[in-house]
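A single structure is presented below for examination.
Just one protein chain is left out here, and the rest sit where they should.
The block that comes next holds chain A.
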Amino acid sequence: MSLTTRRSRLAASALAAITAIGGLAACGNDDEPVAGEKPGKLVLETFGEFGYEELIKQYEKDTGIKIELRKTAQLGEYRPKLVRYLATGRGAGDVVALEEGILNEFKSNPRNWADLAPLVDDHSTDYLPWKWELGKAPDGRLMGLPTDVGSLAVCYRKDLFEAAGLPTDREQVSALWPDWDSFLQTGRTYKQGSGGKAFIDSVTAVADAALFQQGADLFYDKENNIIAGTSPAVKTAWDTAVSMADISAKVATWSPEWSAGFKQGSFAATFCPSWMLGIVADNSGEENKGKWDVAAVPGGGGNWGGSWLAVPEQSAHHEEAAKLAEFLTSAASQVEAFKAKGPLPTHLEALQDEAFLSYTNEYFSDAPTGKIFGESVSKIEPIHLGPKHQAVKENAFGPALRSFENGQAGEDEAWQQFTKDAEIQGAF
């Protein structure tokens, strides 16, 4: 080997080492934005379907700021991502959506969030009062601007109802089930009429709907003590759910079988908070357009979910991000989002808006969803959800119900599984 090649090898390896070190160092400061400068781009982070696509285009045109919309399909995947961003201090969008079930755990460390009050106009009287109050952190800062609430309804397949000999008109269908018992009876009638087909997707869907219409403390009391095992509201929802096992298709919500079930017609009805309409439509596809309709929920209204838009402290553009959140939660935007994907307005003006009230959803057989959901909003009672409500619901309540539904556990056994897991999941 000649001296020349050996020496150039030495130089090359030194260069490689330097590049490696330089590469590590560079991780620290890649295009760090300068505060106060007008941002070229804002990142908006949502889960599920918020119906913001068209609104964003309009905002980009009006302001010249590019908006990157990052969507995660499920809340279950979205939340850990958000936690990671907050824990590492980087990566979060400039505006992020916070769902009611996870809002409280983020409230316990409010310093992670920018106070929106000084950044936007005073909106304190514009929204449903309880919704506005929930957006505030314990230290008084305004953590989020209200987007939607999840008023309840039932989505049902008209063609399948007809085939099973049930009425299809939405008024008549609503009249079939004033309470949960009559809902169960209707399900059994459907099962007989259709040759043994399932009526609803799962007992957990029943449980969620029944849980949120209780209007009382659910897994936590007002002092944030976990009361899952003794809460009457939880027990009522549980009992309602387990009674429905024989009319259920036993497919877990959000599973591939659940999504496929909409297309295949493996169940004839499911529970639809307003935001679920877009998901039902997307899963069922164009070919089932006009076959779905919307009826009232048994046992009266309730609030299943609903979100706020917040600005993480780590965002470099608090002011512009707050402006974007303000725009997206304005009355006009909420009406537009409702038309696009169904999230129900919380802005008082939007709820009175003629365009909202007269809106009929083409996909759902022209159901007057504006009127149906709009009327129920006023009946919504605020519920106190504890810090780890979502974890208890997803990792204790749901799995225990499913193991009963699938025959893995008897009812008592499943209840024990739930109470034990709730204590562990709910500890904070």
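A few remarks follow.
As a convention for this text, a residue touches a chain if its C-beta (ideal position, glycine included) is under 8 Å from a C-beta of that chain, and two chains touch if they have at least 3 such contacts; residues count from 1.
Here, contacts and distances are computed from a predicted model.
One chain of this complex is left out of the view, and of "aminomethyltransferase", "Tetratricopeptide repeat protein", "Nitrate reductase gamma subunit" or "ABC transporter permease", the protein name its UniProt record gives is "ABC transporter permease". Shown as candidates are A:Ile67, A:Leu86 or A:Leu116; the residue that touches the absent chain is A:Leu86.
In the complete complex, the residue from A:Ser255, A:Ser358 or A:Ser378 that touches the missing chain is A:Ser255.
Only one residue in the set A:Glu49, A:Glu105, A:Asp217 or A:Glu320 touches the chain that does not appear here, and it is A:Glu105. Contact with the undisplayed chain is limited, among A:Leu116, A:Ile247, A:Ala296 or A:Ala409, to A:Ala409.
Only one residue in the set A:Glu77, A:Asp282 or A:Glu362 touches the chain that does not appear here, and it is A:Glu77. Where chain A meets the omitted chain, the residues involved are 3-4, 6-7, 9-10, 13-14, 16-17, 20-21, 24, 74, 76-77, 79-80, 83-84, 86-87, 105-106, 108-109, 112, 251-252, 254-257, 260-261, 264, 266, 391, 394-395, 399-400, 402-403, 406-409, 417, 424-425, 427-428.
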